[in-house]
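One chain of protein is taken out of this complex; the other chains stay put.
Which chain is which? They are A, B and C, in the order written, and residues in each are numbered from 1.
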Amino acid sequence: MSTNKVCATFREAVADLFDGAVLMIGGFGGVGGMPHYLLLALREQGARDLTIISNTMGIASAMGFGTPKGVRPVDVSILVENGQVRKAITTFPTSPSPSRPTAFELAYRRGQVELETVPQGTLTERMRAAGAGIAAFYTPTGVGTVVEQGKEKRVFDGREYILECALKSDFALIRARQADTLGNLVYRGTSRNFAPIMAMAARVTIAEVDYIVQPGELDPEAVVTTGIFVKRIVKRPSHTGGYQGMGAL
Amino acid sequence: MSTNKVCATFREAVADLFDGAVLMIGGFGGVGGMPHYLLLALREQGARDLTIISNTMGIASAMGFGTPKGVRPVDVSILVENGQVRKAITTFPTSPSPSRPTAFELAYRRGQVELETVPQGTLTERMRAAGAGIAAFYTPTGVGTVVEQGKEKRVFDGREYILECALKSDFALIRARQADTLGNLVYRGTSRNFAPIMAMAARVTIAEVDYIVQPGELDPEAVVTTGIFVKRIVKRPSHTGGYQGMGAL
Amino acid sequence: MAKVRLTPELMAMRAAQELPEGAVVNLGIGMPTLVANHIPPDRLVILHSENGVVGYGPFPPEGQGDPDVVNAGGEMATLKPGACFVHHADSFAIIRGGHVDVAILGAYQVSEQGDLANWMIPARGIGSIGGAADLAAGARKLIALMEHTTRDGQPRILRRCTYPLTGRRCVRLVITDLAVIEVTPRGLLLKELAPGWTAKEVQELTEPELLLAPDLRAIEV
Partner (left out) sequence: MAKVRLTPELMAMRAAQELPEGAVVNLGIGMPTLVANHIPPDRLVILHSENGVVGYGPFPPEGQGDPDVVNAGGEMATLKPGACFVHHADSFAIIRGGHVDVAILGAYQVSEQGDLANWMIPARGIGSIGGAADLAAGARKLIALMEHTTRDGQPRILRRCTYPLTGRRCVRLVITDLAVIEVTPRGLLLKELAPGWTAKEVQELTEPELLLAPDLRAIEV
């Protein structure tokens, strides 16, 4: 219930991430919505044996997504390469191009990491359930596929559903466009994606933002994530335009 | 998949509501968020044996909520009094003041209507589940109370939960502040309440709005209900300020 | 010293003391909504209402409210800087998901074990459960704010509730017009008394046996 949510540095924002922590990391896979500076700070901080819940396991650095030659976007691959990741719960462990594998895929082939592959809607809904106090739910996604293996199935109104359980985390690292000092967040475009849901589901949500404003400066009708869900905010360097702004290394 | 969502009149907007239909009606209970003109049109239209899913069964007309003496806000009571309601699924069938009973409570005492009382969060989540393709979910709300009667209970992580099922409807009548012609909606203040959730859960969602604008005039970041969820929109008379604007009779 | 029963305003003032800096707080319909008026302006408390507002403030001056900004009781409210609106599913995600630090609810009855009954009087045969059951299940700390006795002087704090429950073992603190009582694993702990009342007098109006706090003292508001 701290009321000072603004962290001075990214290092401070991730200081208490512990070995073995379960971590949600925002972003869809490309450069948008990725908490680049929090990831860099976490690499420096060095927490190990992390379980990472994220849509992809670093396809941006595998694929480039429009970055110029020699420039590499920051994503969860930097944690994998640094040996900090023990397990991934994800929808995209691999890159779309087999010839440009993710660092995670290589580590998986070497038997160094564990993997739980989850359909994207199920992953999202499991996180929302955790944030909303729902223990489990019945979804039609994955019926008749390997997704249903080991799970309870049940018929409602003549249709089969799978029981899926809530998925919470110790921390969420997300990116937003703007925050006020109470932690209310607005996003930009499709970079919103998982952030509002991860913010609900984590015990401690840390948001990396472009701008921090005073309470009252955001439109109350347009706030997407209430500050109730956000424990820490930290401002990105203002000089980071272009590919730097996209977190390139 | 009609692309002309704008109805010229309230009468036209509710023309196909059929006897026996299941209906969600927006609003928290006071004057805000209540689809006053759709309710008036539905009374005129006359569909009967309706099942009404709504937070209250007409406490605004019982309590007044600040309207001057002799002025009565429009709410679902007008349908109850007109004999159109067979059943309510609601959290507030009664008014806070036993000396000012709702029309529904009186009808219930006469054995003319059926009642299913549901905790507000469960009612909301059941509607969201319907809209989101979730068949059922486990909630802690109501464990150890009459709410759990006849329902499956199950322990997750040492805590008891109740299985609750999705709740859908044939129609939702909601109110919003503004719509564009594609059906995208924004709301005003706490009048947002149930509308975005009912819009997801109904086969046909009909929105009564103060303003209709062209696509592109609403901020894409601030749209609360995507037009995907809205089938019809109809504009409130522009002369209805003050208590008239609150749907007073 | 004259025996005084706390007025609803005084009870709300006492309840406001339970809200720490930074807390997310939900105030139930009725007396609890008065608490909003007694939070010191320099204390940052985030008031949440289940009808979808986060960060509301005291009641507006008479006649100056906005019908699109109301609290859970349908009463008009003001917005504090940094307020925002959420829809009902998000609002109850906040509640059921454990994001409300303190909820203050009215009550008909509270039991020795912290059971709460606040939605139905059996004689009426019909009642309104509203969002209370969700708050009972989801709030981290639930405070019952209630009159100590019924109109005809019978206890409302009972060994077992006789009215239909809203939630089991959910109340952590009871604030009445006569006392402040904590629900503990050992039983009900009498911590504070209304001015001029003795523990014995309050016990006579309370069905279960009250344990006395070592620092039992008068309610200060």
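Going forward, a residue touches a chain if its C-beta (ideal position, glycine included) is under 8 Å from a C-beta of that chain, and two chains touch if they have at least 3 such contacts.
What you are looking at is a predicted structure, and each value in this text was computed from that prediction instead of being measured.
Trainee: What are the shown chains that the left-out chain touches?
Mentor: Within the full complex, the chain not displayed touches A, B.
Trainee: Which is it among B:V31, B:M63, B:I134 or B:V234 that touches the chain not included here?
Mentor: B:I134
Trainee: Specify the residue from the set A:V118, A:L182, A:A202 or A:L218 that touches the hidden chain.
Mentor: Answering carefully, the residue with contact to the hidden chain is A:V118.
Trainee: If you put the missing chain back, which residues of chain B would it touch?
Mentor: Touching the chain left out of view, chain B contributes residues 1-3, 128, 130-134, 180-182, 184, 200, 214-216, 218, 220-221, 223, 226-229.
Trainee: Which parts of chain A are in contact with the chain that was left out?
Mentor: Listed in rising order, the touching residues are 28-33, 56, 59-60, 63, 65-66, 91-94, 96, 98, 105, 108-109, 115, 117-122, 124-125, 127-128, 139-147, 187-197, 224, 246.
Methods note: only the chains that are shown with their structure count from here on.
Trainee: Give, as an integer number of Å, the spacing between the C-alpha centres of chain C and chain B.
Mentor: The separation of the two C-alpha centroids amounts to 28 Å.
Trainee: Two or more other chains touching the same residue: where does that happen in chain C?
Mentor: Within chain C, residues 85-86, 89, 92, 95-96, 137-138 contact more than one other chain.
Trainee: Mind pulling the chain B residues that touch 2 or more other chains?
Mentor: 125, 139-140, 187-189, 224 - these are the residues of chain B that touch more than one other chain.
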